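Part of the complex only, each chain left as placed.
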Amino acid sequence: MLEVRDFAIERSGLPVLSGLNFSVAAGDALILRGPNGIGKTTLLRTLAGLQEPSAGTCTFPPDEGAYASHADGIKTALTVQENLAFWGDVYGNAVPDAIWDWFDLGDLRDRFAGTLSAGQKRRVGLARLGVIGRKVLFLDEPTVSLDGFSVKLFTQFLRDQHLASGGIAVIATHIDLGLDEAETLDLTPFATSVSGATDSDEAFL
Amino acid sequence: MSLWEYANPKKFMGWTGPILPWAFGAAGVCLVTGLIWGFFFTPDDYRQGSTVKIIYLHVPAALMAINAWIMMLVASLIWLIRRHHVSALAAKAAAPVGITMTLIALMTGAIWGQPMWGTYWAWDPRLTSFLILFLFYLGYMALWAAIDDPDTAADLTSVLCMVGSVFALLSRYAVNFWNQGLHQGASLSLDKEENVADVFFFPLLVAIAGFVLLFFALVLLRTRTEIRSRRVRALQLREGRR
Amino acid sequence: MIALLLRDLRLATRAGGGFGLGLVFFLIVVVLVPFGVGPETEILSKIAAGILWVAALLAALLSLDRIFALDFEDGALTLIATAPIPLEAVGLAKAIAHWLTTGLALTVAAPVLGVLLQLPSGAYGFVALTLLLGTPALSMIGTFGAALTVGIRRGGLLLSLLVLPLYIPTLIFGAEAVRRGAQGLDATTPLLMLGGITAGAFAMLPFATAAVLRINLR
Amino acid sequence: MIPDLGKYAAEVGLAYAVSIALLVAIVGLSWRQSKRQKAALDAAEARKNG
């Protein structure tokens, strides 16, 4: 259960979004929408705890959050298998055997990650989510560079593995994921009006 | 009303504006008096000849070089603990003044060294530790300059200032251990016997007061500039938004 | 933390990973100096210990920017920061990995390269000993510096500028211990100081590193 | 009125010249930056209000 109350966020001292209230129940996904620059990335980073909100609270079970951005931290000098095994070790999990099917990585298992195409690399990045076994996922445009088939694979993983086992996902995306049961939140109305001031700058305004 | 209120940028601009000219004025008066007194109206030292006149620049600058760093350390701590923006900006503003003082101390020292020790530079501990201090200032300023986000820059430079201070002390001990010096010890102690003669001492005091006041005035002026630039930045960012 | 350490070691030993390059840089500086100062044995043997220490320090310094920058650029650092490892442990693991791939190799290589610089024979043991005691401090201090500059693109030279003054005490005590040792003087004080700096660095700097990383990832 | 500086005239003069130059430089630099920033702020302020 993820609960966000009176949330306000800023980027480099500039207010970005405010007045956010929402909650996502276990097993549900929330899709964030909004034009470029509205603050989706900033919101996800703040929810994941990488930066402080300027107001409000975000609660979810401790040690259950995980964040995935564009840059998926794949080491080009390690093989796909080694990359995933590392994240398994960090989170104290084994790499599930099924993961190779979930993300159609069987053939790429022993390739160095540096020799993958853009979409293949992305699939490895997403497979990390299946390895770390976190319940609350914050995903920033997860399907960039993926072809239609891979998007389906990913949606299927989310639905059948992650959400089905009581997981939560908050996803920022510009395309249609085909995750019809998920609620959608348009961020446009929450954009902070220009006159709002944040902690760090209000002193100067 | 707590004392901290004066550190609010608006308040700060308010109360510093009027005293700024006075600070510069007082600094100018003290500096001119001290230096003219020292340069024109003091006798030569029996051992050092006229080079003793360099003391009126060298010693105040050396004192302020160290004090500026200490002030930056205190300001950094205040920023880290209480997050007063003016405090971080004052630390940033002090660094270029501090490095100038360090440079003056180094260069007058070097010039003094030629007649006294026969060399512009020797790896004397006092001199060496000033050189290290110069490097710390350089690094600190470079870190400020390299980071776009002002709060991040303030945080990082504050940590650097703290860690750097520990290592600066360690360096001081290390260079003392490493080389025996040529430089004289402190003679500005309260213990009267070791003190320089009064003829040199009083103009020196006035010059020191001048340097202190100049430092104060410059830090005020520069802090005001930094506050303005933060405000410009905030306004510009705001305009950049749709 | 062990997982991170192992991964870093594995990455370092892979192609382009940088293992051994620190060593090679050390070798190259040592080789360059005689070309610069000329081949006279007598002068060289006087400056040998100092040059070895300076070269070791430069070699350590130049491999610092790999510590965090690669992980930062490909996003791994953000992910590690949200993983269940305290950032203090991350800093420590990174410093240890750096020392294992750089400092240890330098320590082993220094006596060998001493030959090129006509190092006096009594000094070999001291060079190895002081490097063994001192290079861990170089790695830990450097890790702090690398964390400080991680957000800055190509912060490599800035990193050097920030870290070098922090390295000076280690250098002084290290080189001084070798010089005293080689002349048969008492080298206890500098050796103790060297050990003290290393111990102190490992006791305090992981926390500073974590704090600075947190700020930079914000 | 210029005091006799003896054989060290060059050194003393140089020391004073260098120091005063540096002091003037830092004061001038600070002053110029202050003017610039003030102008920039006034411009930004005007844009905001106007």
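For reference, chains read A, B, C and D in written order, and residue numbers begin at 1 within each chain.
Operating definition for what follows: contacts are C-beta pairs under 8 Å (C-beta built on N, C-alpha and C of every residue); 3 or more make two chains touch, one makes a residue touch a chain.
None of the values given here were measured: they were computed from a predicted structure.
Trainee: Given that a single representative per chain kind is drawn, write out the copy numbers for the whole assembly using the chain labels.
Mentor: A x2, B x1, C x2, D x1
In the analysis below, only the chains that are shown with their structure count from here on.
Trainee: Averaging only over C-alpha atoms, locate the centres of chain A and chain C and give their separation in whole Å.
Mentor: 37
Trainee: Distance-wise, how many Å sit between the C-alpha centres of chain A and chain D, to the nearest whole number?
Mentor: 53
Trainee: Measuring from the mean C-alpha position of chain A to the mean C-alpha position of chain B, what distance in angstrom results?
Mentor: 48
Trainee: For chain B, write out the residues touching at least two other chains, lowest number first.
Mentor: In chain B, 231, 235, 238 touch at least two other chains.
Trainee: For chain D, what residues touch not just one other chain but two or more?
Mentor: Not one residue of chain D touches more than one other chain, so the list is empty.
Trainee: Taking the touch rule as given, give the residues of chain B at its contact with chain C in the complex, in rising order.
Mentor: 132, 135-136, 138-139, 142-143, 146-147, 152, 155-156, 159-160, 162-164, 167-168, 170-171, 173-175, 177-178
Trainee: If you look only at chain C, which of its residues touch chain A in the complex?
Mentor: Within the complex, chain C touches chain A at residues 2-4, 6-7, 10-11, 14-17, 71, 73-85, 217-218.
Trainee: So in the complex, which bits of chain A are touching chain C?
Mentor: Listed in rising order, the residues are 48-52, 63, 65-78, 82, 86-87, 89-92, 128, 132.
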